[in-house]
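Note that one protein chain is taken out, while the other chains of the complex remain in position.
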Amino acid sequence: MPELKAESTTLTVRTRGKGTYEITDEVARAVRDSGVQTGTATVFIQHTSASLIIYENADPSARTDLHAFFDRLVPENADYFVHTAEGPDDMPSHLRMVLTRTSEVIPIARGRLTLGTWQGIYVFEHRAAAHTRTLVVNVVGV
Amino acid sequence: MPELKAESTTLTVRTRGKGTYEITDEVARAVRDSGVQTGTATVFIQHTSASLIIYENADPSARTDLHAFFDRLVPENADYFVHTAEGPDDMPSHLRMVLTRTSEVIPIARGRLTLGTWQGIYVFEHRAAAHTRTLVVNVVGV
Partner (left out) sequence: MPELKAESTTLTVRTRGKGTYEITDEVARAVRDSGVQTGTATVFIQHTSASLIIYENADPSARTDLHAFFDRLVPENADYFVHTAEGPDDMPSHLRMVLTRTSEVIPIARGRLTLGTWQGIYVFEHRAAAHTRTLVVNVVGV
């Protein structure tokens, strides 16, 4: 019978304004440290104004267009917003995180994340100011 | 060797039209009842016209703007819709659920959901009429 492992670790990511910040290496390290060969890694961000995505990590221009698209899809200063006390980038940050993810779950096989060739895991920061973001990475499997 | 636990429970949520309905306490109770200390909670909604989000639970005005944003992003009565037999709010409900989540996965550490300070788990009801929504909560870990 295989030995079950369940490990929980915390990651801290310092962001520098709106944009995407890759964390693939940090998540891969948590998987390696856990010793899990087959199972799942759950990455969870403990915030409502930043989110997670898995995105193409080869050509940075794909991230430039991503940022521009979200600036258009969720405008600041919409005339119907009532949640405005924390500044013009606050309410859009909640809408942008709802349209992306609070958690990403990645299978583990042969001791490694099963990411595709061009896939990276990113924190998507939606606030204009620098923030320290806290993530939880749980690895469960055998 | 730690003892594996895997528990599955069902939740029923009665909605009263379009909007968000918090279920954080019910999910937390399922985690507590399971006895799992480290692992994951998977919340899954068994419908295609309602969805799940993790969202800010401090200031209700953030939810007011969320509802208004989705009414603009996915209009009823788009002139190109062909799936109209179940009423004007039916097709938009499918598009709204595709843009949010059918499942949310939350890590468990020290026997508790690792939600951030301002995060709540919500059912996002997309139909105008009241509905009884069924959710499955599975907790796996040690």
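Should a chain be cited, it is by its letter among A and B, assigned in written order, with residues numbered from 1 in that chain.
One rule holds in what follows: contacts are C-beta pairs under 8 Å (C-beta built on N, C-alpha and C of every residue); 3 or more make two chains touch, one makes a residue touch a chain.
Since we're looking at a predicted model, the values are computed, not measured.
**Q** For the chain left off this view, which of B:21, B:44 or B:118 is in contact with it?
**A** Only one listed residue reaches the unshown chain, and that is B:44.
**Q** Pick out the residues on subunit A that sit against the missing chain.
**A** Residues 1-2, 4, 38-40, 53-56, 59, 61-62, 64-66, 68-69, 72-73, 99-101, 104-109, 114-119, 140-142 of subunit A touch the chain that is not shown.
**Q** Residues on subunit B that touch the omitted chain in the whole complex?
**A** Against the missing chain, subunit B presents residues 3-4, 6-8, 40, 42, 44-49, 73-74, 78, 80-83, 85, 91, 94-95, 98-99, 101-103, 105, 134, 136-138, 140.
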